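Okay, here's the structure, questions in a sec.
Here the complex is missing a single protein chain, while all its other protein chains stay put.
Up next, chain A:
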Amino acid sequence: MIKQLSVFVQNEIGSLAGVTSVLKDNNINLRAIASFDTPEFAILRIVVDQPEKAKSLLSEHGFAVKMSEAVAVELIDKPGALDGMLHVIADAGLGVNYIYSIVVREGKVPLMIINTEDLPKTAAVLREKGYTVAEQEDIKS
């Protein structure tokens, strides 16, 4: 299980840059980012190497931030890999709320970050089927 941050951002020019510049100025590395096309505001999901520090810095800068857990699974680079993984989750009766990815990992395979209503169960069924579920330490560097 890894930690992700959900940040409230308004749909305004520069609002995403506002988040990334706080991270950059404090040498926090952004590992993954996801946001959707919404008319009014967006919940920006990010994965960083120092989540606690990032949360308190963003709060200080006036952002509403929530830290929560997410399942990060290694995705083997072959056709149908994601399809197989999603079927494992669906077969366990779990719905995916959202999914995004960490692609660049210096020679390591990409990670898919998944949120469902039952994270421990999701991690367990994936492990059972032979998937590698990453921990926070795995995304340090």
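We adopt the following convention: contacts are C-beta pairs under 8 Å (C-beta built on N, C-alpha and C of every residue); 3 or more make two chains touch, one makes a residue touch a chain; residues count from 1.
In this section, contacts and distances are computed from a predicted model.
Set against the options "Inner membrane ABC transporter permease protein YcjP", "Phenylacetate-coenzyme A ligase", "MacB-like periplasmic core domain-containing protein" or "Oligopeptide transport system ATP-binding protein", the UniProt name belonging to the omitted chain is "Phenylacetate-coenzyme A ligase". Note that of A:24, A:66, A:108 or A:129, the residue touching the chain absent from this view is A:66. Taking the complete complex into account, A:7 is the one of A:7, A:47 or A:126 that touches the chain left out.
If you put the missing chain back, the residues of chain A touching it would be 6-10, 15, 38, 40-41, 43, 60, 62-66, 68, 97.
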